[in-house]
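Before I ask anything, here is the structure I am working with.
Just one protein chain is left out here, and the rest sit where they should.
We just call them A, B, C and D in the order they show up, numbering each chain from 1.
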Amino acid sequence: MAEFLAYLIAGIATGAIYALAAIGFTLVWQTSQTINFAQGEFVMLPAVLVLLAIKLFGAPVWLGALIGIAAFILIFGVGFKLAVVDPMIRHGVLPLAIATMALSIIMKEGAKDGFSAEAQKFPSFVPTETISVFGAAISLQHVAIIAVAFAVIGLLQWFVGGTRLGRQMQATAQNPTVARILGIPVERMVLLTFVINAALAVVASVLISPIYLAKFSNGEVIGLFAFIAAIVGGFNQVRGALVGGLIVGIVDSMAAAYISTSYRLAVPLVLLVIVILVKPEGLMGRKEERRV
Amino acid sequence: MTAPATHSAATSAARRLPLPGFIDGTLLTLVAAAIILWFAPSGMGRYGTYVLSLWLVMSVAVMGLNLTLGYAGLKSLAQAAFMGIGAYATALLTSKVGLNWYASFAISGLITFAVGLVLGFPALRVKAHYLAFVTLAFSTLIWLILRNEQWLTGGVFGLSNIPRPSFFGLKLDGALAFHRFVVVVTFLLAVVLWWMIRSPWGRAFTALRENPIRAASLGIDTRMYTLLAFAIGSAYAGFAGALYAPLVEFIDPSPFSLSQSFFLLLMVVAGGAGYLLGPFIGALLGVVLPEWLRFAGSLYLIIFAAIVMLLLIACPQGMSGLLERGWNRLTGKKEGAR
Amino acid sequence: QDKVKLVDVVELSGAGATAGTNWKNGIDLAVADINAKGGILGKQIEIVHYDTQTNPGNTRAAVQRAIDEGTYAVLGPVFSGPIGASMQIAQRAEIAQLVGGEAAGLTKQGNQYLFRTSLSQSAAMPKIAKYLKDTIKAGSVAVVWVNNDFGKGGRDAIIPELEKAGIKLAVDVSTEQGQADFAADAIKVKNANADAIFVYLNEEESARFLRAAKQQGITKPMVGETTLLGAKVIELAGDAANGVKGHVGLSIDAPIPAFQEFGKKFQAKYNYASDHNGLKGYMAVHMVKWATEKQKKFDKKGVADTLRGATIKTSDEPGILIETTIEKNGDLDRESFLAEVKDGKQVITATLPKINP
Amino acid sequence: MTTPILELDGVVGGYGAMTILNGTTFKVPRAAITTVIGPNGAGKSTVFKAIFGLLKVREGHIRLEGQEITNWNQRRLLEAGICYVPQGRNIFPELSVRHNIELGAVAAGSHITDMPRRIEAALDRFPSLRAKADVQASTLSGGQQKQLEIVRGLLLDPKLVLIDEPSIGLSPMMVQETFDILKELRAKGVTILMVEQNARSALEISDEGLVLELGRTRMQGPAADILADPRVRQLFLGGAMTEAA
Partner (left out) sequence: MTEVLEVSNLHKAFGGIKAVNGVSFKVNEGEILGIIGPNGCGKSTLFNCILGQLEPTEGAVKLDGRDVTNMRPSELNKLGVSRTFQLLQVFPELSVRENLILAGQEHEGTMLSRFFGARDAGLSAKAEQMIGFFKLGHLADAKAGGLSYGQQKLLDAAMAFMAGPRLVLLDEPAGGVNLTMLGDVKERLRAINAEQGATFVVIEHNMDFVMSLCSRVIVLAEGKVLAEGTPAEVRANPAVIEAYLGH
């Protein structure tokens, strides 16, 4: 029992990380109906930029953090929108989704060549102590991540669905032409989407990197798990990220514990397939629209 | 206005030349390219020949994905996994079972076709990304099996000493001989696909992409065509794998991972999804361009990705779209059909 | 001016990028050193690096290209899979290929042109088993390994050795390359309650595992190979690395001045600490240099013939850093070390002699 | 004719290389209902798109109350008092009906303070929407979706309404209701420019009629005259059928 609890808590802690990374998928989906295949790299890169800023300018940690984060939001929020999304979005979302695949290569290789091929320590803004919950160990960092994931997802769920601005963003994604006809500032909404996404990626990065270390290839692992989490939870609802993340985290932990470790990765994937067959819109997702 | 019996995609070359009705610019290009490629390696050395062969092999896989994605609009993230199934099947059958390559090639195609059929079922749900999600899972699962089942696949250590085929007793072990063999096989596969696309099947595949609901109400068996498109596309990956194994003479799980499937997708779109010759251009960008960019050292991947991205920004229809645009401007035509 | 061309075919992107980059940097450092001292037999070295993307097909292409372009010897790659994919090509061309791979199987295929730059796992594992039995006095061991060619090779090599030594395998935990989260693995290891834990992961994963283990309160001794005791691991794992013990083949912290010297040069040039792959790359170039100077001419086939069965002494070629014997099959034999991490430093506790001194 | 509120003067525009509007010229009288009729593909919807800045006008001028508004963006046009209800299906499928409607007031920013009351009033006119106020808009029937668009388009206090075939998909009662609303708006001084294929009913409530063909104004005059014109009846109003019915 104690053993089970230990796995459960480890799973929840990991799951919160996946949830935090998965928010980006659900947010981008809801507000631009695209999949950002570079989401994992979005979470990887801010930490690297922060370290780079510290290294280049010899700045103290907090200043480096500010510079790195600002640079990231500028390049991958504003810049991405202006340079990639704007020219491409009128041709539908497929080229855009593919472009994010190319972007992920650029981000990953850029981090490697521009910074380091090796993992780096990343300073934690949360104490690194471990506390014991019913005899199972959990670090304060994980607790912070869980809290932030819950808070951010709650906030976003409210923002996207419950405020007029959020609904304007959704409207822009669902039917940009009509949005324009009604006078919704479509450009600004898209920009807002990408800036929020970049800002969230920064939060995730800063919280996750002290645990996972800052490394150019981290995006692959984080991206894959976050993607699975988003699908399981439901792509078209922000809260899907939370549910999906926690479930995938727990399932992964249990798989490591009780199923062959070399097939551990298969278990969340099988879960994903089952969810798609049984409830294709995801556990928390909204049903697809009427089509006939 | 008289009704031309052919598809509007017939290029102007065919209209000007007195050729039998079914020959069009695409076919002529394919024939010309095959002839050039047959002779191309002279003076290129083994390495150049190998890269050309690798380009063609990847083109076959990309052609299959172009069918599923470009024509039928089904988003598959498992093309590399299918290629892996084909490669391992061929490698095992030729090196362990001792079957000849031709039979192994056919079996590889059949296996991938069958797996494609089964996997295609989730695609029957109307929303297209479910297929993407399922194939994502499948892709990783296949990779895990290839890696873990060492007794069969050699696991992380891979399989080596994969024999190359012979042709009516003619050994194809040399780089040039095998290259020519690859040219012939690729040409045949391309012609089959070309024929399929311009047959009513091709039209039905496009209908799946454009409006599956309307298609179903017009008697188009969307279930059958969806499965067919996906299974045939997968079989092409299987064929590509069956060529890849003897070309490299060694396989391990890494070239069949999820990121490789993404890479193949990039090639389809960069080449021009929904253009018959797009895959060759896409694979050229994906396979040969990196070789040309070697001078850039480790930066070449960034350059490659940036080129793809710029290309997509300039023209989301990829290189083929760009070329078509240029051609239309040259010939003064207004709008090109696919 | 006449130059000698060396092509390095290595993992600069993909899964092997970290190891490959170290290897490449080691090579660049060696080339710079040699060229500064006048080159090989008066010829400057021209070095070219080709990235394989950790993909066997590309590796093969790159090796072929290297040979077509007339490389004097092939350097790299580092990962065993790509080595397996490309070694026949160098063999067919009768050109020496100096690789960074440690998988036991590579040298068992009768390839006369393949040479390692480090000890093979089949050489290292018996030493570890002995250490576990004699020094740690472990009756049962948990094995944690990374499921790639490196880790799987190591695991397959250690388990029979443990059996021979009469040590029980308490739990066998495979992990993924690039895995970020080791909490569940650590719990699993903890619950197995073994006397010691053998950790065979790449550097970063080692660090992550050590941190997770500390968090879960694992107190049993952690034993490993070079990759568990590296400077990088210590840097990344911090406190959690203290107390880790094991066998080290190549290390910039070894009590050999040449190694430490190398470590300093590397640090100065690249601004981080080299791992064993950096040392391997450095040695690879010097092996080629030594063989050429020994045969006194640039003969490609001769390089392999000269290396095979040779013993390179530091007095003849300081760049080899440590006396190295090359066996007939391409395996190496040389001294190695037992080490322990104390207060954030790798401390060598014993030097193990060559297997066949 | 009273002073026109909207003027098109030699407007040329089209899609890609294809020109659809070949110098379209007409004037729209103030505080009146003007109905545009014409065969399918005449360019009626294209004219609307040109007025509302959704199609680039290559030549010619569009003026609102004498002010040049050619190629303005939508936001400016809305602020100038024009609103546009396009043809076909134009909803946000995954938002609720109420939220869809509410987005009709975005352009007003915070000027309008009585938004909830207006939405309630609109829902009163279309009871079947009220019942569905909180469901996803995509689940509405075709006619309900059209009702939603009409409600949404008229939420602000526009000067000029461009409405493209509002009657498609509406039941006869709802067509009447819609036309009643348009009449009320006219009574309040709002100008309405409407395209209708349901031309007889539309012309009956209109002050002015306009026949568009091949992107040009073929005829313009009082609605009653247009309705009575035998050529128009034959060519555009399906003469035979209306007689038979």
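The rule is short, and it goes like this: a residue touches a chain if its C-beta (ideal position, glycine included) is under 8 Å from a C-beta of that chain, and two chains touch if they have at least 3 such contacts.
Keep in mind that this is a model prediction, so the values were computed, not measured.
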Displayed chains in contact with the omitted chain are A, B, D
Which listed residue, D:Thr24, D:Gln74, D:Asn100 or D:Gln147, touches the chain dropped from view?
-> D:Gln147
Residue of D:Arg89, D:Lys183 or D:Arg216 touching the missing chain in the full complex = D:Arg89
In terms of residues, what is the contact footprint of the unshown chain on chain B?
-> 1, 3-8, 22, 196, 198-201, 203-204, 206-207, 209-211, 213-224, 337-338
Touching residues (missing chain, whole complex) on chain A | 292
Residues from chain D at the interface with the omitted partner, ascending = 15, 38-41, 45, 87-89, 128, 132, 139-144, 147, 165, 168-176, 197-200, 234-242, 244-245
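Keep this in mind: only the chains that are shown with their structure count from here on.
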Higher number of C-beta pairs in contact (B-C or A-D) found for B-C
Intercentroid distance (Cα basis), chain D paired with chain C, Å = 75
Distance in whole angstrom between the CA centres of chain A and chain D is 44
Give, as an integer number of Å, the spacing between the C-alpha centres of chain B and chain A.
-> 32
What are the residue numbers in chain C that touch two or more other chains?
-> 13, 15, 147
Which positions in chain B touch two or more other chains at once?
-> 147-148, 298, 301
Chain D residues touching chain A - in the complex, by the definition given at the top | 52, 54, 74-75, 78-79, 84, 86, 90-95, 99, 102-104, 106-107, 136, 138-139, 152
Considering the complex alone, what residue numbers of chain B touch chain C?
-> 45-48, 50-51, 54, 147-148, 150, 155-158, 160, 244, 247-252, 254-255, 291, 294, 297-298, 300-301
Residues on chain A engaged by chain C in the complex (per definition of touch) | 3, 6-7, 10-11, 13-14, 17, 109, 112, 116-121, 130, 137, 139, 211-213, 215-218, 220-222, 252-253, 256-257, 261-262, 264-265
